[in-house]
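Of the protein chains in this complex, one is absent; all others appear in place.
Here is chain A:
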Amino acid sequence: MSTGTMSTGSTRTGTPVVRADNLVKTYPGGVTALNGLALTVEAGTVLGLLGPNGAGKSTTVKILTTLARPDSGTATVAGHDVLRHPGRVRRAIGVVAQKSGADPAATGRENLVLQGRLYGLRGRELNRRVDELLERFVLTDAARRMVKEYSGGMRRRLDVALGLVHRPEVLFLDEPTTGLDPEARTAMWDEITRLAGDEGLTILLTTHYLEEADRLAERIAIVDRGRIVVEGTPDALKGELRGDAVHLELRADGDRAALTAVLAGLAGLHDLAVDGRRVSVRADDGAAAVPVLLAALERAGAAVAAATVARPSLDDVYLRYAGRRFSEAEAEAQADSAGAGTPVQATAGGAR
């Protein structure tokens, strides 16, 4: 596993609209959220920031949207330095945060009108823009209803509309579909595709859904432990992995060193990873590799409970570059945050 940032895929030609260099952020209590994170988003493209909870995605978004300050490092958005000219950055960006943020005690329309006013829209221009957004996000009928009566999908659509009131140059979408039912999620995906395609908006999207990144983002940056471990187009990332993924599940925890020694000698296999009961390996021809693997493991005294062969997926990409499985990283992040209690988590903990 490499520790540096790798780039793979097509050569970059566009102009960077979002650029972050060497961002470091440590929260009180010693939790390192960002550890030298660097990224760029080119004009009119969607960058998917993919990683488990706690990887540093939200902290990155908070810094780029002027909410938080990095301990060190620099970032520019739409040509403005986030630390030196936060006001200019704020005028250029639209933000859809993880938490809704819409005022539940106001109507959808009132939320939009207030948001527009904060960006200096007034009178007829403001009304026209609000009507336009209500219609576009299928909220016209609900415009005069309190947001607290909205469904999850309606609320999320309103959130996106709020982020677009002032026609921003760059849109930040922080986990836009978390908590949505499948139908609302698909609708949101279509909307994001439309924003990126027809309107040429530059979008930075964070997600912990592999399929979401795969579907929406032109380029994906995988975040793990506060830094980008690899970056490229979804196809290029998957193409980097030679051959099929073979996943084996053992009946009992295997001895890592012994299994590695046995399997490393086999021909046509690479990227071997042994983790408890799970053995993952890449093979040029997955189907042909299975009997060879089974035989070798049986000789080593490790009984196999299940074997699967799969074409490369983003999960495999994650495993390859982060050195662990996505679900494991997710579980670890949860365990970490339960113990450490960053300010953000303390808030959530105190709430419920």
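In the analysis below, a contact is a pair of C-beta atoms (placed from the backbone, for glycine too) under 8 Å apart; a residue touches a chain by one contact, two chains touch by 3 or more; residues count from 1.
Heads up, the rule we're going with is that contacts and distances are computed from a predicted model.
A chain of this complex does not appear here, and its UniProt-recorded name among "Phosphoribosylformylglycinamidine synthase subunit PurQ", "YlzJ-like protein", "Transport permease protein" or "Multicomponent Na+:H+ antiporter subunit C" is "Transport permease protein".
Considering the whole complex, the residue from A:Leu47, A:Ile93 or A:Leu314 that touches the absent chain is A:Ile93.
The chain not displayed touches chain A at residues 28, 62, 65-69, 87, 90-91, 93, 95, 97-106, 110, 114-115, 117-120, 146, 162, 343, 346-348, 350-351.
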